[in-house]
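Read through the structure below, which is laid out as structure tokens, and then see the notes.
Excluded from the complex is one protein chain; the other protein chains are retained at their positions.
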Amino acid sequence: MKLAISTLVRVVVLVCAVLAIVPAVEAADRDKLLSEPGVYGTFATFSLDADWGKQDQVVRIAQLTVLKGVVEQHREKIAIDLYLLRGLSDHGDLMFRIHASELRDTQTFLVDLQHSLFGNHLKTSALMHGLTKKANYVPAFPDQLKADLKTPSEPGPKPYAIVVPIRKNAEWWGLDQDKRAAMMQEHTEATMPYLKTVKRKLYHSSGLDDLDFITYFETSKLEDFHSLVLALEKVKEFQYTRRFGHPTLLGTVQSLDEIIEILAQ
Amino acid sequence: MKLAISTLVRVVVLVCAVLAIVPAVEAADRDKLLSEPGVYGTFATFSLDADWGKQDQVVRIAQLTVLKGVVEQHREKIAIDLYLLRGLSDHGDLMFRIHASELRDTQTFLVDLQHSLFGNHLKTSALMHGLTKKANYVPAFPDQLKADLKTPSEPGPKPYAIVVPIRKNAEWWGLDQDKRAAMMQEHTEATMPYLKTVKRKLYHSSGLDDLDFITYFETSKLEDFHSLVLALEKVKEFQYTRRFGHPTLLGTVQSLDEIIEILAQ
Amino acid sequence: MKLAISTLVRVVVLVCAVLAIVPAVEAADRDKLLSEPGVYGTFATFSLDADWGKQDQVVRIAQLTVLKGVVEQHREKIAIDLYLLRGLSDHGDLMFRIHASELRDTQTFLVDLQHSLFGNHLKTSALMHGLTKKANYVPAFPDQLKADLKTPSEPGPKPYAIVVPIRKNAEWWGLDQDKRAAMMQEHTEATMPYLKTVKRKLYHSSGLDDLDFITYFETSKLEDFHSLVLALEKVKEFQYTRRFGHPTLLGTVQSLDEIIEILAQ
Amino acid sequence: MKLAISTLVRVVVLVCAVLAIVPAVEAADRDKLLSEPGVYGTFATFSLDADWGKQDQVVRIAQLTVLKGVVEQHREKIAIDLYLLRGLSDHGDLMFRIHASELRDTQTFLVDLQHSLFGNHLKTSALMHGLTKKANYVPAFPDQLKADLKTPSEPGPKPYAIVVPIRKNAEWWGLDQDKRAAMMQEHTEATMPYLKTVKRKLYHSSGLDDLDFITYFETSKLEDFHSLVLALEKVKEFQYTRRFGHPTLLGTVQSLDEIIEILAQ
Partner (left out) sequence: MKLAISTLVRVVVLVCAVLAIVPAVEAADRDKLLSEPGVYGTFATFSLDADWGKQDQVVRIAQLTVLKGVVEQHREKIAIDLYLLRGLSDHGDLMFRIHASELRDTQTFLVDLQHSLFGNHLKTSALMHGLTKKANYVPAFPDQLKADLKTPSEPGPKPYAIVVPIRKNAEWWGLDQDKRAAMMQEHTEATMPYLKTVKRKLYHSSGLDDLDFITYFETSKLEDFHSLVLALEKVKEFQYTRRFGHPTLLGTVQSLDEIIEILAQ
């Protein structure tokens, strides 16, 4: 199980080679994709097949070089984030979060990925799509709440990421906008104590998938995230939720190079 | 991952060969099949097996030639459309939409496809059937609505296709025709803002499958499709829907030659 | 994909050999098994494994000879019908409908089938059992309805077969016999327009499987079958149905020799 | 498919060898385990893998010798019954019913079985546990009913066995004991006509599995068992049943030697 020192050195050298081999390409305007409305967010989770781990390390590293190449190449057009689910979620090993102006660009990336040597070892476990939109209910919130919502989250790394797909029931959509707005205000107030430690992002999915929303969270304090969810279960709006999770995807935020190092070992 | 130039040339040559090898056959009266009532529509989705991508490219191209042959041959009798689901849907890699006057002809095509060298790599993930029928509720709609419904959709390519199977609950079918008609009018009015950018087609499935309807959409503006679904979730008729999606199939419209090029790489 | 003429000839010769090799055995009293009460009906659906299609044709034909032998041998005791589901249903490739006086005889046949060389390529996808019984509610129907029910179905082949398993809810069984009889009369009246074009047969399953009924249909006009189901969804009795289909099995009626020809190609 | 005479002889000889090879060991007090309260009953169903049938007959017979050895050895401590599900149930091929004073002994048997050469071909499809207890509601029944319950079942073989897992809903458990007792009396009265032809045994599962009860039946008259279930669906207590079956396991009672003979062919 423990690699001998010489092997470790060899791995480090090879991995460094991987990390260096692909020249940086001009990145998509990542900041814009991650902050503006009208952007499509895709959560693509994959399991590594049983053969992956049985391959020789050198072969695996060669395939990870391919992974690096595919990701870097597509980063010209789309924003790609990586997560390690293995060891924390039974719904997959790797997750890609992709932001793109057009889902066709996301499709091209994922097809290239799956058609690559590395992709031959991936089995799609789930694909979910959502759209970023301007906040729906916030404009009608009291000024104080609107101001509070702008509280920035604490600086520093937030190693854990959680994805919770949500589907509301038919009764929810049948309520008039005012009633929904009032309940969403109560919902929002319940989240205030966790604004600093739990970062959130919302995607609208109706029609793009069998969901209404994808909620995405990052935190360094999982206990706070747990308390946040508990608080949300207690507000009235929760009673109109037909599906919360199923799956809840829990993983750790990783750079492409970190993922390569983990899978190379 | 990147193919060397010489390889690329070779692929292009081979793919061109594929595209040329099968002489055009007299096509079924596609326009009639796609517009008239009394036609059976089948949505057949397939996953490529794990071996597909591990084969040598030349082998794959030979098998794609077979695919081209099978499709072209059956186009004499039935209308066949192709879609790439891979990268957008976790319910399959390829989708065929088949229109035929008799489901036996569709069965013969799909059996030929599955028994072909290419078909050996396909796993059926879902098969859904529906029947086109004259509009049920439209005759009783106000004249203005009837006129509006004739608005043609904007010209130009609509790269995205979405398939949403629907099952109504027992209460819906227990309502008398007038009540259902009134709700369908509200439903139809909600769809008017999207007539130009989202093309729709309806198939009736009761008895042919575990569904009541298959709804099929094409658009270049996924955001409009999302807004359309959101609007439909808010009308009263939605509360009588037992199943909406599950799966929702999202893919891109592709010609047979485009599919071959994508799978050849 | 297209077999060369010489290969085709060889196949025809081999298939003819298959069809001739097994001498006809004295058949079970098929008419009695298919018409009397107290007979057990089994619907056994199978998928062919991925290896089947990859075998050489001669090997496949040898295995199909075995299939023919097993079926013919057991036809001495039980009635066996075959259906091709492939291309029409995603729940299996082949379906056997077996009528027997004792389920043990059905078990012996299916075990022999699965233990044969051909059976090594079969994966059971579903097994459903039911019992034929004298009509429950008909005796209390008005005379005219009783007479109408005797309308024979139109002569001529009925190529399509559909199997719909049904489970009623607890409330249905809790109703007294009169109320159920009244609703079954309404149900029966709704089916009258389709008596000529849609043949039906009912099996009682409670306890033998996770069902209450298996309904079996044959038709040459699928559109009529669709209309029949639509009519049944609108009667009151449908609201007491917990499961209708899931799966709905749609296939084509085939003789043993036709199945062998299709699978030999 | 038909074994030549010489092969048949060889099989018979080998199977006889199997049947003789393992000397009888002192059996557990089977009668006590099968009749007393406080005994754990386990229903373990297995599917044979795709490789099983592809092995040479001699290899299979060697592995069946191992099966015989494992079962005979453990019969010193636990009572083991065998059933053939193949051909009657799509939830497995073999079922073991095991009675033990301690579930650890059952675990040791099943681990030994799975770690054996034969066990390498078994895939667990379901494991259910229950506990025998003194009758809960009977003491309060009228004397006549209590007396009737003692009617012995008809002598003679009962080839069919059916296992129906049951889960009651929360409302049932929330009722007071009197109300439940009254409904159980109605339930019991409905079963009286089938006491002679359908043998029953009850296991209590709450906490040991995702069930409340496992009901086990043996009969030679499946039609009577069907009528019994139909009668039980009509009593009030059935409306408090959340799960009835799912799966219903239908098979035939077989001795160890019969199972070996069937699998050897």
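A few notes on this one:
By written order: A, B, C and D. Residues from 1 in each chain.
One rule holds in what follows: contacts are C-beta pairs under 8 Å (C-beta built on N, C-alpha and C of every residue); 3 or more make two chains touch, one makes a residue touch a chain.
Please read all numbers here as calculations on a predicted model, not as lab measurements.
Remark: the omitted chain is touched by one listed residue; of D:109, D:160, D:194 or D:217 this is D:109. Among the residues A:54, A:134 or A:150, only A:54 touches the chain that is left out of the figure.
Chain A residues in contact with the hidden partner, per the touch definition given at the top, are 1-2, 50, 53-54, 84, 86-90, 159-160, 162, 164, 222-223, 225-226, 228-230, 233-234, 236, 238-239, 241, 244-248, 250, 252, 262, 265. One chain of the complex is left out; on chain D, the residues touching it are 38, 40, 49, 66, 69-70, 73, 103-104, 106-112, 114-117, 119-120, 123-127, 129, 131, 170-171, 173-174, 204-210, 212.
Note that only the chains that are shown with their structure count from here on.
Counting only chains that touch, the fewest steps needed to get from chain A to chain D is 3.
Shared numbers divided by all numbers used gives the overlap of an interface; between chain A and chain B this overlap falls below half, so the copies present different residues. With centres taken as mean Cα positions, chain D sits 47 Å from chain B. For chain A, the set of residues that touch two or more other chains is empty. If each chain is drawn as a node and touching chains are joined, the picture is a simple open line.
In summary, the structure contains touching chain pairs A-B, B-C, C-D.
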